[in-house]
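Input: a single structure, listed below in structure tokens.
Note that one protein chain is taken out, while the other chains of the complex remain in position.
Coming up: chain A.
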């Protein structure tokens, strides 16, 4: 029982990342009808937003402390972050400690900007082209973005720790009445899951309860009619692209403490997210979220030692296997609509 709950929890955080990326992919696909292979790169850029922001916060200047000396006998040189000067030592240190959550504020405008620029500058010209061309050009873009990041940040993973308050684990075992230490779950992963849930809820609420969202949904259902009603749907779809980019970026920002960001993390997630989207059903937002969590959890269960004893290596391929089975038995995915991408 403990093991099952533990694997379930393990699946949640990975599933959250899948669900967030797949949600963004589906938003883009459902609104603009574009298959965006650069979406993984947006996830990666989001993660590097966190890196950049924490570096910005750590910008420091050198202060010579005459009262102390280093081991050579020279006056000690100290690196003092500007944050200490602005906010005092205590507040400054706290701000630096909270760099990752704070970079959300930094990442949202940056990601929306990148998303809108991408849509206006490149993707717009590909609406009428075949899906193969869209895949290929965004694939090229993904390579370019990845290499640009590699040029500026290097090829090695950059550790970006979570705030001190969230280092450590939460003992679910005690809470649920099992032995202490039987179900231990890191705080940050719990936060990641809750964060993902909030973002997903926000996106759905935005689409469901605002006028803007209503128009976008109408545009997804029947673009032509909406245009005939005199609504500039393209403009709204561009904004949706920006929002989708922001969702992927935020998924990346919050993922940095779980996995140190490196330049190819986007590609690693991209392939899986596409599988998630296809399993959930192309163009279906609830399907993407559902499939994201489902596949994350299935993957976690497949990694259990008991399962691996019976079927060695199953954890490596389970997602693809599920995708193949789903595509062959339910060609439209779990919650796919009729007529999407079926030409």
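As a convention for this text, a residue touches a chain if its C-beta (ideal position, glycine included) is under 8 Å from a C-beta of that chain, and two chains touch if they have at least 3 such contacts; residues count from 1.
Going forward, contacts and distances are computed from a predicted model.
K.L.:
Given the options "Spermidine/putrescine import ATP-binding protein PotA", "Leucine/isoleucine/valine transporter permease subunit", "Thiolase domain-containing protein" or "TAT-variant-translocated molybdopterin oxidoreductase", which would UniProt use as the protein name of the unshown chain?
P.N.:
According to UniProt, the chain not displayed is called "Leucine/isoleucine/valine transporter permease subunit".
K.L.:
Can you work out which residue in A:64, A:144 or A:194 touches the chain that's missing from view?
P.N.:
A:144
K.L.:
Which listed residue, A:55, A:68 or A:125, touches the chain dropped from view?
P.N.:
Spelled out, the listed residue whose C-beta touches the missing chain is A:125.
K.L.:
In the full complex, which residues of chain A touch the absent chain?
P.N.:
35, 122, 125, 129-133, 135-137, 139-144, 146-148, 151, 267, 271, 274-275, 278, 282, 312-313, 316-317, 320-321, 323-324, 327-328, 331, 341-343
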